[in-house]
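So, chain A:
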Amino acid sequence: MVDFLIGLFLASLIVALFTTRLYRLLLWYSMNSLMLGLLALVIGDSLDDNAMILTGVMTILIKAIGIPYILKNLSQKFHFVRQITPKIKVQYAIMLVPAILVFTFYLSEPITHMMHTHANYVAISISALFLALLLMIEHRNVAPKIIGFLSMENALFLLGITATNGMPMLVELGIFFDLLMAIVVINLLFHKEELQV
Partner candidate 1 sequence: MILYCITITLLILLAPLLLSYIKVTKMLLLFKRPISLFQGYRNFSKLMHKETIISKEASAITHYAPFLVLSPLLIVLFFLPPVVQGSYYVSFVDAFTITGLISLSTFFLMLLGLDSASAFGGMGSSREAFISALVEPAMVLTIFSVSLMAGNLGVGQAGVNLSEHFPKEHMASFLFSGISFFILLIAENGRIPVDNPETHLELTMVHEAMILDLTGIYLAIIETAASIKFIIFASLFAALFMPFGFEFSIPIAFLIFIFKLFFIATMVALLEVNTAKLRLFKIPNLLGLAIVFAFLSLITFYVLGA
Partner candidate 2 sequence: MFQFDTLSLIFVALILLGAIPNIFYSSGYLPHIQRKLHYQLHYFAFIFSMLGVIVSANALVFLFFWELMSLTSWQLILTNVQGKSTIKAARFYFIMTHFGFLFLLLFFLIVSDGELEISFSAMKLIASHFTYPTLLFFFLVLGFLSKAGAVPLHVWLPYAHPEAPSPVSALMSGVMLKVAIYGMFRFLFDVLYPWPLEWGILILSLGALSALVGVLYALSEHDIKALLANHSIENIGIILIGFGMGMIFDTLHLKTLSTFAFIAALFHTFNHMSFKSLLFMSAGAILHQTHTKNMEKYGGLIKTMPVTAFTFLIAAISISALPPSNGFLSEWMIFQSMLSSSHIDNTSLKLAIPFAIFALAMTGGLAIACFVKAYGITFLGLHRSTNAKHAKEVNPLMQSGMIMMTLVVLSLMLFTPFYIQWFDKVFVGLHRASIYAQIFPDGIWNMHSIGISGGIVSPLILLLSLVGITALMLFAYRIFNVKTRVHHTWACGYKTSPKTQYSATGFAGPIRRFFNWLYKPEEHLVKQTIAGHKSKFSSSHYEVHVKPLFEKIFYDNIAKFINYTSYWVYRLAHFEQTRYAAMIFNIMLVVLFSYRVFAHDFSWATFVLEFFVMMISVKILIIGDKK
């Protein structure tokens, strides 16, 4: 079950890479966050960890529903460009994505000797990180970049959930708090004038 959800998580991220429409991108981000939340719920259930279950719920509420909704609102309010074409050619991208996966598995290969259970999860988290970066690389507009940054956040949550079986509660709450703060700041930044970066 865990592996299946992780697969879906990665898949939604990869699909997001090839998206050319902003709303579609938001959707995929939301899917991605949903998978993450479900993953937390599943792992939390199996470990009997209430904190993690709480994390999962919050993830679904904030990331899968809240943030995409706010972003969509913002985009309507400030008339974002909704046609977002990746700058990297698709031909390159289809080579890059598997290359990143191969690389991260190669990278985490030594870890498999050291820790028995979660080596592949570490690899996938790192590759998710790289993919999120790739998402930021291939777009020039602000909105997809924000999505990319949020996907990075997801990647590290994935790492936190799978590789370490959850971080201390305090930290997770802090991270959520910062995330909200980020959204506030983004909102403020948009508030004056909409500008392309």
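Assume a contact is a pair of C-beta atoms (placed from the backbone, for glycine too) under 8 Å apart; a residue touches a chain by one contact, two chains touch by 3 or more; residues count from 1.
Here is how the candidates were picked: all candidates are chains of the complex that A comes from, given by their letters.
These figures come from a predicted structure and were not determined experimentally.
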Complex partner of chain A (touching, any copy) among 1 or 2: 2
Residues of chain A defined as touching candidate 2 within the complex: 88, 92, 96, 99, 103, 106-107, 110, 126, 129-130, 133-134, 136-137, 140, 145, 148
